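Heads up, one of the protein chains got dropped from this complex, but the rest are sitting where they should.
Chains: A and B, in written order; residue numbering restarts at 1 for each.
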Amino acid sequence: MFELLGIPPQALFGQLLLGLINGSFYAILSLGLAVIFGLLNIINFTHGAQYMLGAFVTWMLLNYLGVNYWWSLLIAPVAVGITGVILERLFIRRLYHLDHLYGLLLTFGLALITTGIFKQIFGVSGLPYQAPPLLSGGHNLGFMYLPNSRAWVIIASAVVCLATWFVIEKTKLGAYLRAATENPTLVGAFGVNVPLMITLTYGFGVALAGFAGVLAAPIYAINPVMGENLIIVVFAVVVIGGMGSILGSIVTGFGLGLIEGLTRVFYPEGSAVVIFVIMALVLLVKPAGLFGRTA
Amino acid sequence: MTATTEATGGPVVAQQTAGGMPAHHIAIFAGLLVLLIAAPFFFYPIFIMKILCFALFACAFNLLLGYGGLLSFGHAAYFGMASYVCAHAAKVWGLTPELAIICGTLVAGVLGFLIGSLAIRRQGIYFAMITLAFAQMVYFFSLQAEFTGGEDGIQAVPRGHLFGLIDLRSQESLYFLVLAIAFAGILLIYRIIHSPFGQVLKAIRENEPRAISLGYRVNRYKLAVFVLSATLAGLAGATKAIVFQLASLTDVYWTMSGEVVLMTLLGGMGTVFGPIVGAAVIVTMQNYLATFGAWVTIIQGLIFVVSVMLFREGIVGVISKWTRKPL
Partner (left out) sequence: MKSRFVLAALAGVLMSGTAYATDVKIGVMNDRSGIYADIGGEGSVIAARMAVEDFDAASKDINVEIVSADHQNKPDVGSNIARQWYDTEGVDVIADVPTSSVALAINEITREKNKIFLNSGAATSDLTGAACSPNTIHWTYDTWQLAHGTGGAMVENGGKTWFFLTADYAFGHALERDTSAVVKEAGGEVVGSVKTPFPGTDFSSFLLQAQASGAQVIGLANAGGDTVNSMKQAAEFGITQAGQAIAGLLVFINDVHSLGLDVAQGLVLTESFYWDMNDGTREWSARFEEQTGNKPSMIQAGVYSAVLHYLKAVEAVGSKETEAVMAKMKEMPTDDPLFGQGVVREDGRKIHDSYLFRVKTPDKSEGEWDLYETVATIPADKAFRPLEEGGCEFVK
């Protein structure tokens, strides 16, 4: 039988598919960072904590209120988005006139607080979340057994990513957004409420993180530190892609997921650092990132 | 970082007196020295040594952030790696403590050069994210490498004999060694800040395009200050390994990078004495709150938020404003 570097092709397809699923999380999270960065010019360090928040809200909805997964898909991102709006109104807004690094420090502090509070309440062992009936079980694709919950992650994230891209790049609302990114004063002069737009954009970016959290709830352990290490990888993804374009961050997210998936097969020891190594290479060759514009 | 402009931009402008250190700085350094010589008679010496190590670490970090305007979110890499190398040199190679500390410090410098030359290709928040990502890589390396002992770290590091003569198992000898290292390191940083090199750094921080147009090779200056900062952070980490007889993953993890940012921010970035105060406050806080678990994280987060929102000059920055003297 034909084999590629000692791995049968069926197994390879399976691994690539799994890589794509992990890439979905990178894509949604880096997309959220890029949306926020585009308008607010800050790096949202709280993103990992907000991803965790999405998963916990999903868990709480089911266990305290009996709300099922499908409603959570809608409610949890909105809830997380609202907390984001509050943070923006209370804190982040007051820092726009300062160096952007203060935004980074502030959101880092907020991340510590959020994580700490959940650690205090829920411990770190992790909570179980029962996948809804439609998502438990799976299909045998011939080359692998694909659980429905994983297939759903790819579909949902692809839809959300494309919808976001469409709204920002192809609609009038998106046009305002892009214009405000370039020149907020001018857009304000046309009667657009720019501060409100900034608040809602932050809320939306955060809601994306919350959405990723909902997707993660049935497949990963829900615990307060689930976002901590992930966010550092996503930062590297963002550096590789450059935050210049929406499509760029989506493509980079999925692409790096695939590469990481391949590393897990051929050199598993290196799979934790492969993205960082790629980041170093990109910095050597194209410091602005693959899709970045030099500032 | 332009924010420091705001902190120092008022009437308080660091002035370089022709004869070197201004009188009130000499007085503060002397006062500190007296306090620190007396401290072990009143406080637990190992606790003071911990503060000293972190004070040096924070000062080294402040050199990069406060004067170079570069926010590194990965300084734990140099601190921790130096600590590992020093511990390994003292335990496995059997080197005397001063040689072990030098080994650790040099390795931190080399690591700083490697990471720095890549990281300075980007500015601002990208710089922060890149340093963070590389530090995470160093963390994974430390976790997997044989010589670091993985999760166990390097334990039971011998304190040995300084220059082969002075037995450091005596708490007093060790204390004065640590005091000497930390003080020398901090004075060196002071000297760097007030040298022509330091002035160019400030110029770059305030207005990079202008510095370029004046003919300065900005990237060389940035790399130089990055390497210096990493090396001195390494000195702090290596010393810590000898004090605690231990090198562990805690020192390379990103939370450590966050802590040193916090110390500098709280004490007052771009001030000479701020990081020392910040380190003392945070280490003391961690010491007394150790039993409260996750509350330490929550309180650190709160300090971050409060510092950024209301207190950007930091403790020493505020005092400096009141007394109208640069500190």
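Note that a residue touches a chain if its C-beta (ideal position, glycine included) is under 8 Å from a C-beta of that chain, and two chains touch if they have at least 3 such contacts.
Computed from a predicted model, the values in this text were never measured in an experiment.
Chemist: Of B:90, B:179 or B:246, which residue touches the hidden chain?
Modeler: B:246
Chemist: Looking at the whole complex, which of A:73, A:144 or A:259 touches the chain that is not displayed?
Modeler: Of the listed residues, the one touching the omitted chain is A:144.
Chemist: What residues on chain B make contact with the chain left out of this view?
Modeler: Counting over the whole complex, chain B touches the hidden chain at residues 44, 46-47, 50, 140, 143-144, 146, 149-153, 155-156, 240, 244-246, 248-251, 286-287, 290-294, 296.
Chemist: Please output the residues of chain A touching the missing chain, sorted low to high.
Modeler: Contact residues on chain A toward the absent chain are 11, 14-15, 18-19, 21-22, 119-120, 123-128, 130-131, 138, 144-145, 147, 149-150, 219-221, 223, 225-226, 229-230, 261, 264-265, 268-269, 271-272.
Convention: only the chains that are shown with their structure count from here on.
Chemist: CA centre of chain A versus CA centre of chain B: separation in Å?
Modeler: 33
Chemist: Using the touch definition up top, name the residues of chain B that touch chain A in the complex.
Modeler: Residues of chain B touching chain A: 1-3, 6, 71, 73, 118-119, 121-126, 128-130, 132-134, 136-137, 140-141, 144, 254, 258, 261, 265, 293-298, 300-305, 307-309, 312.
Chemist: Okay, in this complex, where on chain A does chain B touch?
Modeler: 42-43, 91, 94-95, 98-102, 104-106, 108-117, 119-120, 229, 232-233, 235-236, 238-239, 269, 272-273, 276-277, 279-280, 283-284, 287-288, 295
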